[in-house]
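Missing here is one protein chain; the remaining ones are kept as they sit in the complex.
Chain nomenclature is as follows: A and B, assigned in order of appearance, with residue numbering initiated at 1 for each chain independently.
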Amino acid sequence: MLRTIFIIIFLSLIFVLFAGASFAAPPIKIGAIFSVSGPASFLGEPERNTAQMMVDEINKTGGVKGRKLELIVYDTQGDATKAVQAVNRLIKNDKVVAIIGDSTTGNSMAVIPVVEKAQVPIISCAAGIKITEPVKKWVFKTAQNDALAVMRIFEHMKEQKIKKIAIITVSDGFGSSGREQLKLKAGEFGIEIISDETYGPKDTDMTAQLTKIRGTAAQAIVCWGTNPGPAVVARNAKQLGIKIPLYMSHGVSSKRFIELAGEGAEDIILPSGRVIVADQLPDKDPQKKALLSYVNNYRKHFKVEGDHFGGHAWDAIMLIRDAIERGDATPMAIRDQLERTKNFAGIGGMFNYSGQDHAGLTKDAFVLVQVKKGDWKLIK
Amino acid sequence: MTKEKRQITIFLIFSFVLLVIPFSLRESYLLNVMVFIGIHTMLAVALNLLMGYAGQISLGHAAFFGMGAYISGIFTTRFGLDPWLVIIMAALCAAAIAFAMGFPILKLKGHYLAMATLGFGIIIYIIFNETVNWTGGPSGLSGIPNLKIGELVFDNDFHNYYLVWIITLGVMLLSINLSQSRIGRALRAVHDSEVAARVMGINAWVLKVQIFTVSAFISAMAGSLYAHTMTFVAPASFGFNFSVELVTMVVVGGLGSIYGSFLGAAILTTLPEFLRVFEDFDIIIYGLMLIVITMFMPGGLISGLQLLSQKFFLKFKAKADKGA
Partner (left out) sequence: MDNFRQLTQYVLSGLSNGAIYALIGFGFAIIHNATGIINFAQGEFVMLGGMLTVFFLVFCGFPLLPAIVLSILIATVAGITFERLAIRPLKDAKPIRLIIITIGASIFIRGAAMLIWGKDTHALPAFSGNEPLYIAGATIMPQHLWIFGITILVIIFSRLFFNHSIIGKAMRACAYNAQAASLVGIDVKIMVMLSFAISAAIGSLAGIIIAPLTMTSFDVGIMLGIKGFCAVIIGGMSSGLGTVLGGLLLGLLEALGAGFISASYKDAIAFIVLLLILFLRPEGLFGKKETERV
């Protein structure tokens, strides 16, 4: 008797499994490569978390066109070799229809030849201008160009009548791209860079560079890097009693920076995506709704602030979802629809892709914020 | 069978298997993995010559790999030189640097040698990172052309597979020969006891410099191939971490064994694939692997395999004897 019941249960289980598998449409596979570990993990980790969170969210509310999404994430550890291997695997083994990532400019550049040959669209989450300039048919990106952040800073300096500045940049991909843009755009705003210093990503003391800067006639300092370097710069600047204004990049626009820099963070000005000041935005801001939902959602899932790096992955997932909604779930259709994206209110800004522009943002994507009493304050 | 004959047979079987593999893997992702295994095998063999045969450690071998990659990348993209010519040039250049550096560096022993090679590797890495006008800096150098012979362009995994593996097999053959030659025997003597070797009239120092030079030559060649198959290079691929990864390949596979180098390269290259399930655990597993293998299997995995196969053969033989 027991045996019969057992067999019946067993058979019905199998039937249910098979029925489930055959009735549900197969999921749409989306690949992702992020530098989850390694030196760029501060980018890759929130990006991975956000992408997974959004895909779960979408599936909970019925998926896309009745089909579930399946996200396949590989960690590239910030290494170009691993990135190329991972993309090959996504395309040839997992047969994904679109790819998100990588987190760094270098790795994004490394995988471009592979996706172009295989004709699969990729949305990079890195900021380097080279990724989408010149425009490549299959390559898009969501991270704001560094040039846009640089222009925001220089506009503010122009208002403040600052003419001579010193820059201190980190010698990794993020810093060298910022340094290049700072030097390139300074002339346009009538600003002269009179001191150009760098520091290593693992350096723990920048007093030497700042002392050198202090000895010049610079009226302001721009520091371009990601945690923890800029926090050291901020502390060292305070230690040396440097009184001129200190500007930072969007690379440190997370609460963590204020924690690390402590009192040194006070009065620092930096361009940032709107995400860190979401609650201070006017209600008519088109991005506000998306921003608040992202911030709350991320806090609920991961117990920490969502930052705008995670936002790059949020934008990429939602852009792909919208593209599939409008068209088909094939690489070609997704690419074509991505290019027709208009007025998409994301975390990074208002996206408008076109045949000539695969970065899709204007300098309005950045706002300037200042640290006041240990919190962000929107300027203007 | 004599020892020599057996070695030739093993090598021929090994080569044959590797050269027919692509026909069963055509257009598959594994073929791409095999290309990287080939490049890593070349590097591991090169480092093994130094570590396994001469008993000298290098914690900066990624520097020679990087030199090959960057010289190839820079001279083909910025000056439009013929890629094949540049490969030779890059390998010779790295060999010359190794030769010049080898004399003072290889005078050092043990831990001091490790530190000196580590320092050398870091200096070269800083140069890759900072000479932005040449190397493109930390965001890398892209647009490196694929290699070609006449009409045949090495721009897919199938072609690259043969390009990389034919050269790798050549390097392996050369290394096997080297280890059998007078130099190989002298090297082993140096490895066992340098003083004893010196007494027998072997100039250990010059010998070590020679092997260091050969090792750099092969590593740079692997670097050039890497640059042309990836069509992109960035400094992060040539840092201290990769040097340690190379040492791990050699140790895991087996010090002093050419096939061990292949095994080590294959394991370390495919390991991330298996570890994806355990995300974030890979770094711990690397560490454990290094510790456990160094402690319990000084001959590496290859010696374990040999032991197993010997046992198997013995059993088989015993059975056959009984049957007869």
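Heads up, the rule we're going with is that a residue touches a chain if its C-beta (ideal position, glycine included) is under 8 Å from a C-beta of that chain, and two chains touch if they have at least 3 such contacts.
Keep in mind that what you see is a predicted model, and the values were worked out from it rather than measured.
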For a quick check of understanding: of A:51, A:100 or A:231, which residue touches the chain that isn't displayed? A:231
Absent-chain contact - pick from A:107, A:209 or A:272: A:209
Pick from A:37, A:59, A:93 or A:330: which residue touches the chain that isn't shown? A:37
Given A:66, A:241 or A:282, the residue that touches the chain left out of view is A:241
Touch with the missing chain holds, among B:17, B:195 or B:320, for B:195
On chain A, where is the contact patch with the chain that was removed from view? 37, 41-42, 45, 171, 197-200, 202, 204-205, 207-209, 211-212, 214-215, 227-228, 231-232, 235, 238-241, 256, 259-260, 262-263
Residues in chain B touching the chain absent from view: 51, 55-57, 104-105, 107-112, 114-116, 118-120, 122-123, 126-127, 130, 195, 240, 244, 247, 251, 255, 280-291, 294-295, 298
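Criterion: only the chains that are shown with their structure count from here on.
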For the complex, give me every residue of chain B touching chain A. 27-29, 32-33, 36, 129-130, 132, 137-140, 142, 155-157, 226, 230-234, 236-237, 272-273, 276, 279-280, 282-283
Could you pull out which chain A residues touch chain B in their complex? 36-37, 39, 74-75, 78-82, 84-85, 88-89, 91-93, 104-107, 109-110, 112-113, 117, 128, 130, 171-173, 175-177, 180, 198
